[in-house]
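Heads up, one of the protein chains got dropped from this complex, but the rest are sitting where they should.
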Amino acid sequence: MTARLELWLWIAARLTAFVLAFGVLIHLITVIYAVRGGLSATEILARTQGNVAWLIFYVLFAWSVAIHAGIGTRTIVGEWTAWRGRSLDMACLVFALYLGVAGTQAALGLF
Amino acid sequence: MFDVRSRSHPTYLAFVVHRLSGLVLTLFLPAHFWALSRAIQGEAVLEGFLRWTDHSLVKAVETLLVLALAAHTASGLRLMALEFLGWRRQQKTLVAVSAGVTMAVGLGFLLNVY
Partner (left out) sequence: MSQTLEVQVWRGREDGGYQTFEVPARDNQTILDVVTHIQRELDPTLSYRFACRVGMCGSCAMTVNGKARWTCRTHVKKVAPDGKLQLQPLSNMPVIKDLVADMAEFFNKWTRAKGYFVPAEKPSTDFAMIAPDSPKRQEAEVGIECINCGICYASCDVVAWKPAYLGPAQLNRAWTLVNDERDHGQRDRARAVSGDAGCHSCHSLQACTERCPKHLDPAYSIAGLKRLTMKAALRGEL
């Protein structure tokens, strides 16, 4: 990976972090509210089903976290294990794509 | 050679919390997305899974995850304050503030989940 690409990874990590800061705030408030009296599928679906705003929010949230976590994983594995280089970059890319798709699938399931 | 003597100052400890919380959250995410996607199979299936979350132990783990999320976010904001705003003198204070916010969020969750 070139220095230029690594720079852009850094930018992507900070950009997604900024988006996630807002997302996490909303998510934590929602979670703390939802957890009162126990989690209930009826309650959750009543909030998310047919709601385009929540769908957009969760899809954006999922892809932001996928990119953010993918980059973070590459950093941690590259620094704390012997694995680095092209194969690690590819593995983390695949992992990020998996998270994005899985998160989108979950959001669509709740829509 | 891991020597704790040179790794005990606040910003180092905050780094460890930031990294470990990020790791924990990353490992949790696949399970989280899988659980939520039970909704694809219908309300009844999702509800069946969610009853699992009534267990005290599950609630305890959820509390730890909420703490991890709050800690990671707060610490991340502190780092971006240094990187983008140049807030260098306030770093130690921001570590303390991050810890406080994390505890408050954790407490908020704990009081509502049980």
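A and B label the chains in the order they appear, each numbered from 1.
The criterion applied here is as follows: a residue touches a chain if its C-beta (ideal position, glycine included) is under 8 Å from a C-beta of that chain, and two chains touch if they have at least 3 such contacts.
Just so it is clear, the model here is predicted, and its values are computed rather than measured.
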{"item": "Residues of subunit A (touch criterion as defined above) contacting the omitted chain", "value": "1-11, 14, 78-80"}
{"item": "Interface with the unshown chain - residue positions in subunit B", "value": "3-7, 9, 11-12, 15, 19, 79, 82-84, 86, 88, 91"}
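One rule holds in what follows: only the chains that are shown with their structure count from here on.
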{"item": "Subunit A-facing residues of subunit B, complex", "value": "19, 22-23, 25-26, 29-30, 33-34, 36-40, 43-44, 46-47, 50, 53-54, 62, 66, 69-70, 73, 76-77, 80, 83-84, 105, 108-109, 112-113"}
{"item": "Subunit A residues within the subunit B interface of the complex", "value": "14, 17-18, 20-21, 24-25, 27-28, 31-33, 35-36, 38-42, 44-45, 62, 65, 69, 72-73, 76, 98-99, 102-103, 105-110"}
